[in-house]
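These notes concern the structure reproduced below.
Excluded from the complex is one protein chain; the other protein chains are retained at their positions.
Think of it as A and B in the order they're written, each chain with its own count starting at 1.
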Amino acid sequence: MALHEILLQQLFNGLLIGSFYGLVAIGYSMVYGIIKLLNFAHGDIYMIGAFCGLIFLTIAAPVIGAGWPSLIVGLLISMTLVGLLGVVIQRVAYRPMLKAPRLSILITALAVSMILYNTVMILSAGRYRVFPAEVGTESFFIGTLRFTETRIILIVAAFTLMFILHMFITRTMYGKAMRAIALDRDTCQLMGIDVYKIIAITFFVGSALAAAAGIMAGVYYGTIHFFMGFLIGLKAFTAAVIGGIGIIPGAMLGGLLLGLLEAFGTQIPFIGTVWKDVFSFAFLILFLIFKPNGLLGRAESERM
Amino acid sequence: MALLEIKDLTLRFGGLCAVNALSLEIEDGSIRSLIGPNGAGKTCVFNCLTGFYKPSEGEMLFQGTSLVNKKPHYITYLGLARTFQNLRLFKEMTVLENVMSGMHCRTNAAFLTTVLRTKGQKAEEKHIREVSEECLDFVGILDKKNYMARNLPYGDQRRVEWARALATQPKLLLLDEPAAGLNKDEKARLIKLMHRIRDERSITIFLIEHDMGLVMKISEKIFVIDYGVKIAEGTAQEVRDNPKVVEAYLGKEEEEESA
Partner (left out) sequence: MAETKIKRKVTDTIDSVIITLFRIFDNKVYRYTFLFAAAAFLIVLPNLSSRFTQEIMTNLFFYVVVCLGLNIIVGYAGLLHLGYAAFFAVGAYTTGILSSRMGMDFWLTIPFSVFAAVLAGLAIGFPTLRLRGDYLAIVTLGFGEITRLTIRNLDITGGAVGLIGIQRPVLFGITLNQISHFYYMFFILAILAIFVSYRLHDSRMGRSWEYIREDEDAAAAMGINVTTSRLYAFVIGSSFGAVAGSFFAAKMTAISPDSFMFIHSVMFLMAVVLGGMGKIPGVVLGCIIVVLIPEISRDIGQYRLLIFAVMLLIIMLYRPQGIWPDRPTISAKE
């Protein structure tokens, strides 16, 4: 293949991986934006989403098959269930901690993450599981570029979800309430906004999107694993920071950028796949140090 | 030369101009007040002086040294101490420990001397304790030194803040609304205390205060700001008679009519 073809192929791969990152990053960013919590458990929510999809497909396959229609139903059901799981976690673990010191709520989030992934580890016996989706593997060519139907559908689905979320945030009162709560929770409460309801909705939406990303990753990679949330959790956080944490379009942008960066990064001979993750983490650290407010964020002056 | 000199100090938050081209001087050994309606930008001036906010423009000279772009801890080290408008005590620590924090910048025990507990380190710890107790005695709450700070009544918590600021051994003391929430007796004692701080310890005092009676009684000179702009300066009498000041506090007459 010629160089520009390799680059085009990587562009497509980068966008696809990047849209997974973006979907997970949105949840990080929304939660951070509204209650300033770095939700360590978010990567595990993504993993739970994938397992939810697996369970649904296993049950549904004999009845309605495991093709696209059944995947879509599974996606919607899993998104709802995992969204509710997010709300429950929020209610049980985070809400009592909203006034506690920052360190405590961070450790709480870590505990939730450990509980989620250890539970799945025990239930799945710690093994890789084949994701039982039966989707087309036919590929077609545009010029010499190879595309598979699956990848195209996945990328369209991811962008559709992002678009729906964007509409939800910009066209409903919810988005406004969320921004208001981010600014001053106590005043919002006094103004009669149901703060806890808005926080719960935030967790629902964030978790549902992560679950969707998890299922898509299952379809894309073919296998899933209880530890799959750890790495993507870190990367999605990176994406959220790149875009400016708390800013939702920033999370999408950050996810896509990070996906592209990785796709092209692996093409650099010295980095390769071995150093890919080191490269991402180093990038994260440097980014945090030199541009902590992200690409779309503004420097804030903390009130005394 | 003035102890503190502020020239054209300006502080903006986005479109809001919290402090606008403010200039003033504080002479060594004086007691000066900064007054103004709510939200006038008084606390912002203190936050700039102590390095918590970065001024957008202007110069602040303390004994000829610029305070611009200096970190808060270094400014304290230079000899500028402050109290906070809403108390910022270390609530879960004892009163004595609270005051000992002020001695931090005047001492220097580091890792090795601490672990080996050298003679010098022990002497320093003793010194920290003695100075802190002396400061507590000065403000009159030495008997409560082992209480947890959060368990003290409000008036006493205020005094812990003063003792803590005194323990940094400042040359200039910035007090942000020291009389807020105090009763009549406590206010009278506060006035006495401020005079003692100035006379016995030769510390210059710059305070923000809403209680006009107290301000008029204590300060030789008053600065008035409104919307970040200095609108008057002078003795209590001069300020009281200044129509701009009256207007700032009571609102323009036309406005009142139209309202």
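Rule of thumb we're sticking to: contacts are C-beta pairs under 8 Å (C-beta built on N, C-alpha and C of every residue); 3 or more make two chains touch, one makes a residue touch a chain.
Just so it is clear, the model here is predicted, and its values are computed rather than measured.
Screening A:S29, A:T108, A:T150 or A:T266 for touch with the missing chain picks out A:T108. In the complete complex, the hidden chain is touched by one of A:A2, A:I142, A:L183 or A:I289, namely A:I289.
Even with one chain removed from view, subunit A keeps its contact list with that chain: residues 36, 38, 93, 96-97, 100-108, 110-112, 114-115, 118-119, 121-122, 126, 230, 234, 237, 241, 274-275, 277-278, 281-282, 284-285, 288-289, 292, 304. Against the chain not shown here, subunit B presents residues 50-52, 71-74, 76-77, 81-82, 84, 88-93, 97, 100-102, 104-107, 109-111, 114-115, 117, 121, 124-125, 128, 144, 146-148, 151-153, 156, 164, 168.
Just so it is clear, only the chains that are shown with their structure count from here on.
Chain centres here are Cα averages; for subunit A and subunit B they lie 48 Å apart.
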